[in-house]
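Excluded from the complex is one protein chain; the other protein chains are retained at their positions.
For clarity, chains are labelled A and B in written order, and residue numbers in each chain start from 1.
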Amino acid sequence: MIFDFFTKLTGSEISASIISALLPLFLFVLPFALIAVLLERKVSAHIQDRLGPMRVGYHGILQTLADILKLIQKEDIIADSNDKPLFNIAPVLVFAGSYAVFAAIPFTSSYIGSNINLGLFYIIGISGIVVIGILMAGWASNNKYTLLGAMRSAAQLISYEIPTLMIVVTILMITGTLNLNELTEMQSGFFWNWMIFGGQATGIAKILLIPFMIVGFVVIYISTLAEVNRTPFDISEAESELVSGYHTEYSGMKFAIFFLAEYANMFAVSAIVVVLFFGGYLSPIGYLGNTLGLPWLIPVEQLLWFTFKGVAFVLVQMWLRWTLPRLRVDQLMAICWKYLIPIAFVNLLIVGLITLI
Amino acid sequence: MKEYFNNIYLAFSTIFIGMMVTFKHLFVPAVTIQYPNVKPQLPSRERNRLYVNMDDCIGCDQCARACPVNCIEIETVKSIPGEDLGQTTNGKRKALWVTKFDIDIAKCFYCELCVFPCPTDCIYMTDVYEFSEFERDNLIYDFVPLTEEERIEKKENHEKFMAEKAAQKEAELKAKESKNNSQDKK
Partner (left out) sequence: MALKTEEMTLNLGPQHPSTHGVLRLELKLDGEFIVDVIPHIGYLHRCFEKHAEAMTYPQIIPYTDRMDYLASMYNEFGYVVTVEKLLGLEVPERVEYIRVIMGELQRIASHLVALGTYGADIGAITPFLFCFRDREKILSLFEMTSGARLLYNYIWIGGVARDLPPDFLRLTKEFIVYFRPKIKELNDLLTFNKIFIERTANIGILPKDVAVNYGITGPMLRASGMKWDLRKDDTYSVYNKFDFDIPVGEGRMGTVGDCWDRYFVRILEMEQSLKIIEQAINQIPDGDVTSAIPKRVKPPVGQVYVRVENPRGELGYFIVSDGTLNPKRIKVRAPSFVNLAVISKLCNGHMIADVIAILGSIDIVLGEVDR
């Protein structure tokens, strides 16, 4: 695995762990954010009969780089009445929360930042830091709009953790492991072994599981959508009401970090959905590396499949964003508590009964 | 309970319909154009920057009076006999030197009210719309073809002519008076 490789290369475990921790940031999260921002703009533009950025590079492919250059140059405005330490820590916390999730996500069978047995549990726990960051940003900005945005966001994130967890528990009942690598390997084979198609279950149980797995997938997809504050659940940003929500007061690079965190988060939750329901990095149709007899090709292919699946869900998130209006705070809570949680509970119960068969 | 499931059904079905609409639009060609590279075809009645064809202007001041924002300033000097200013294209004889025809295009609000009263159709709106400036003063357009010296010269000519005329008149008057006086004396 990568960690052992770096240990051998550098001869020290500390530097190896630092390198393997930073690896996804520079190889994956940053490039992904760059591409996703552009993708979002292009998708929205084409949905709205526009062209989107067209100036920088061919069809504007370098637009995000240009934007980042601009953001780096911008003045970092800190208002007098801001709570400076909190104001400065908040974006770091938000990004740390969303980046730490990547540590336990298996990109391929040979690379996982930290192959801990409590992977899923760790992800759900660590993503809670984002709430603290958002609350901090909203409070430290000392602005009523940011405060309202932060309060909404905190309420929203905490509520939507519950249906997410219920579905995670549903999966756990079938697989019996929290280790994401193992969870993925349990779905190996072809695509009908994915969790959404009932996993490794056979016979009648598999057929019975499929509809409830689909319900579970829809519930977890909706609730993760809410956890990353995307439309229709973007009430904490709510451009038309709260100007820009909790990051209204931020400018320059700090704003860019919030932005980066948002896109990193989008991929992170998609990755979790992929790992839980769509076989993670597994190929649905077999590997080219096997047929060609090139074993080193398999992890590369797996990475491509994983990225492909994750980006597909990110694209659906974008598609939803540019289609739907925004919910109101109380309706958001109503969806969570009146619809998602009961459905998730019933789903949990039924799946539990089916697994007993 | 029925309402509960109906709500779920309605939410999913309407969201799905909406998503189909947006999905179709992903493949609809864009309606926007890449502006500085591609420019829109403007209709012939386009109302943008004012232009004055000074060859035809007779200095009648009608446009300035029609303007609601007073962005046109005109000063004229009468020509002296012997000067031929020529004719406008529609056959009007020009009798005035236009020494000042300033349009403050920053004030102009493109109502086109100045265009209609013009007897010689010399003021009109063109389809030029890219004329931003860094200095506000550059937006005051001077349409008079005369140089600064010529303008002063025309004014002086006119003043001289008027002075001569006045002198002449006075002389005539004096002559008349002296005549009258001499007649009275007789």
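We adopt the following convention: a residue touches a chain if its C-beta (ideal position, glycine included) is under 8 Å from a C-beta of that chain, and two chains touch if they have at least 3 such contacts.
Predicted, not measured: the structure shown is a model, and the values here were computed from it.
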* Asked: Which is it among B:Ala95, B:Cys111, B:Val128 or B:Ile152 that touches the chain not included here?
  -> B:Cys111
* **Residue touching the undisplayed chain, where the options are A:Leu118, A:Ile132, A:Val329 or A:Leu348** => A:Val329
* Asked: Which one touches the absent chain: A:Leu148, A:Leu165, A:Leu178 or A:Cys336?
  -> A:Leu148
* Taking the entire complex into account, which one of A:Pro163, A:Pro232, A:Gly279 or A:Pro299 touches the absent chain? -> A:Pro232
* Contact footprint on subunit B, counting only the chain that is left out -> 7, 10-11, 14-15, 17-18, 20-22, 25, 31, 42-43, 45-47, 66, 68, 109-113, 116, 125
* Where the missing chain touches subunit A, by residue -> 44, 47-50, 144-145, 148, 152, 231-232, 234-235, 238-243, 322-331
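Criterion: only the chains that are shown with their structure count from here on.
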* Rounded Å distance between subunit A and subunit B, as computed from the means of their C-alpha atoms -> 60
* To do: Flag every residue of subunit A that touches subunit B in the complex, lowest number first.
  => 43, 45-51, 54, 319-320, 322-324, 339
* **Residues of subunit B touching subunit A in the complex** => 7-8, 15, 18-19, 21-23, 25-32, 34
